[in-house]
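For this view, one protein chain was removed and the others were kept in their places.
Every chain is named by a letter (A and B) in the order it is written, and numbering of its residues begins at 1.
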Amino acid sequence: MSGIAANEPSAEAEVVQRGSFALTVRRLRRDTASMAALCVILAVILLAVVAPWVAGITGHSPIEQFRETGLSPAGIPVGPGAEFWLGTDQLGRDVLVRLAYGARVSLLVGVFASMLASLIAVVVGTTAGYFGGTVDLVLSRLTDLVMSVPFLLCALALVSAFGPSLMLSVAVIVFFSWAPMARVIRGQVISLRRQDFVLASRSLGAGPLSIMVVDILPNLAVPIIVYTTMQIPNSIVFEATLSFLGMGIVPPTPSWGGMLADASSNSLYLVAWWLIFVPGTALLMTTLAFNILGDGLRDALDPKSARTVRRLRHRPKAGAKP
Amino acid sequence: MIRFLASRVGFGAGVLLVLSAFVFFLFFVAPGDPARMIAGDKATESQLQQIRKNLGVDRPIVVQYGSFMQKALSGDLGFSYRNQQPVAPIILRRIPVTLSLVLGGALLWLSIGVPIGIMSARHVGSLRDRLGQAFILVGLSFPTFVLGMMSLYLLYFMPKQAGFTLFPAGGYKALSSDPLIWAWHLALPWTTLALTMAAIYARLTRGQMLDVMGEDYIRTARAKGLSERRVVWKHGLRAALTPLVTQLGADIALLLGGVIVIEQVYGLQGVGALAVQAVANQDRPIIIGVVLLGGLFIVIANIVVDLLYVLLDPRVR
Partner (left out) sequence: MAILEAKGLTVDIPTEDGTVHAVRNVSFAIRPGSLFGIAGESGSGKSVLTQAVTGLLPNADISGEVWFEGRNLIGLSQEEMRRLRGGRIGMIFQDPLSSLHPFYTIGAQIAEVLHAHETIGAAEARARVVDMLGKVGIPSPAERFDDYPHQFSGGMRQRVMIAMALILKPALIIADEPTTALDVTVQAQIVELLDAMRRDFGTTVILITHDLGLLSSVADDVMVMYAGNRLEYGRAADVFRAPAHPYTAGLLRSTPASYRPGTELAPIGGRPPSLLATPAGCVFAPRCPEALARCANERPPLRVYDDGVESLCWLEAGAGRARPVAAAATAAVKAADPEPVAEIEDVYLTYQTGSFFGAKRSLEVLKGIDLTVGRGETVGLVGESGCGKSTLARIVAGLVPATSGRVRVLGKDMASLNARAWRKMRREVQLVFQDPFGSLNPRRRVGAIIGDPFRLHGIASGEERREKVRRLMEMVGLNPEHYNRFPAEFSGGQRQRIGIARALALNPALIICDEPVSALDVSIQAQVLNLLRELQRDLGLTYLFISHDLSVVRHVCDRIAVMQGGRIVELETAERLFADPQHAYTRTLLSASKTLPAFAGGGERVLVETRGLA
């Protein structure tokens, strides 16, 4: 018998089971920044969940106005103190409670809009990338069209026509978020399609659906997860921006963007600093946390593509020794 | 070449067509009666009829759209009843403000973001890189309006409380009157815009440079004995430039239509602020005009970027 030699992967060979869930979790756990980010996200989720409980403890509902206790005689909101832990806003409403309820809006819109946008992006991108030809031409032109549209202006136009609402905000965010991701997915699918293993599947008799689901999709898992996670903070900020411009959530329902909008009207925040620093920091922390987590996820899922090279301690060169 | 240009212009025209149709027809499915909105609640029915005839809203929609497009092509973007002025001059007056903001900001964010990206890429994994990446993360995560308001608080209000004026509260002073005052008023808006955008460009540059510096032709450049600076800037950056240029074109165009938030925060009377006012006033002709203008900017920018691409990458020719 010739040629069939022992083919054990040698003992020192690293067991690189890429994509294995346990390994990914382990790598993620070792990344302190991501872990901190995860804690922040969990804290925000917690805040959103216990919002009614917070309202109960303080005894203030999110829309109730406390004109006597919450505003000074001149009508200026009261700062953080014993009664209102994070102060009041221009109508005497409890900022802390509104913050908690606002977290619900931000998270719901952010996560939901991102997932929906991702779904559309994957379907469009994969179809365009895999089939090529006319299908690709049409879908690509469509993607280009959506990306060529000045989105904030169009959002404004839509709102002025239909009036602000939560549904509209979500629809607008989804409509303008899927296109960049679809383009990226399309690029990935095109380069995957050229690989031999896709050709091998085709030569084995696999149909297009089978190839897309079994061969291509698993290779897209990493970009999909990372992009969706990165999309969440974008959606949250988009929603906050819409609310800030008066186009998003209808008051008096609290939203972080709306709270910031109230703060900026008449430059109120200049005399009531907590009105921007509280919701502003909350917004910043949340988006920062999601961005860090997204980066961390990308590094944990596919370490070879990690753009950081952890250098070992550099020993001095021995060259000049006689 | 001609074919290429023609196809890009064709596509651009298509975008504008779709955009204008979208925004035009939008107002016809929207609730609300334009005549009543203009005339107010106390108008009689006959008065409303007269206004409708003046507006031309009694004609079929498609005809209205056709006549609108015809007029638009010659520069007449309609008439704003709220402001009792034609739309086009209103918008044109606002353009210098937005232009100053965006172009000045672009210069600033490029000179901050690109070098940070390069520095991060050259010293991957080191403290410098980590600082660069922290800058990128924070910049990306800071919503523009939050940054704007916080800046105003810290750099205008607090010094004001202490008795001096570090930066003005906003507002725009024309370049023609005094360049220094013009720049001083725009300093905070520029910085706010630039910090968010610089983060995007730093990340893009860093990623591109990391890709490029691992290429074989960089190794050849070093093997030729070129200085490291030459290798990074002449060979490395040159290759990484194309996506940066594409992104720059897209961003400038987008921003020209959309620095709405910054204009709001700093009280700059630019195109974006105009749009917000128009929404509040339900002034449809202005909204249509602004949206079209925004679309036009994007289309022009796309064509310019495509041409630049051909210039930058000889393989495409």
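Note that contacts are C-beta pairs under 8 Å (C-beta built on N, C-alpha and C of every residue); 3 or more make two chains touch, one makes a residue touch a chain.
If you're wondering where the values come from, they're calculated on a predicted model, not measured in any experiment.
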Sort through B:L92, B:I200 or B:L226 and give me the one touching the missing partner chain.
B:L226
Touching residues (missing chain, whole complex) on chain A
1-10, 12-19, 195-197, 199-206, 210, 214-215, 218-219, 221, 309-312, 314-315, 317-321
Sites on chain B contacted by the missing partner chain, in the whole complex:
1, 3-4, 7, 215-217, 219-228, 230, 235, 238-239, 312-315, 317
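Note that only the chains that are shown with their structure count from here on.
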Could you tell me the distance, in whole angstrom, between the mean C-alpha positions of chain A and chain B?
23
Which positions of chain A touch chain B when the two form their complex?
141, 144-145, 147-154, 156-163, 233, 237, 240-241, 244-247, 260, 263-264, 267, 269-270, 273, 276-277, 280, 283-284, 287-288, 290-292, 295, 307-311
Quick one: in the complex, what on chain B touches chain A?
11, 14-15, 18-19, 22-23, 26-27, 29-31, 124-126, 129, 137-138, 140-146, 149-150, 152-153, 157, 169, 206-207, 210, 250, 254, 257-258, 260-261, 264-265, 272, 275-276, 278-280, 282, 284, 287-288, 290-291, 294-295, 297-299, 302
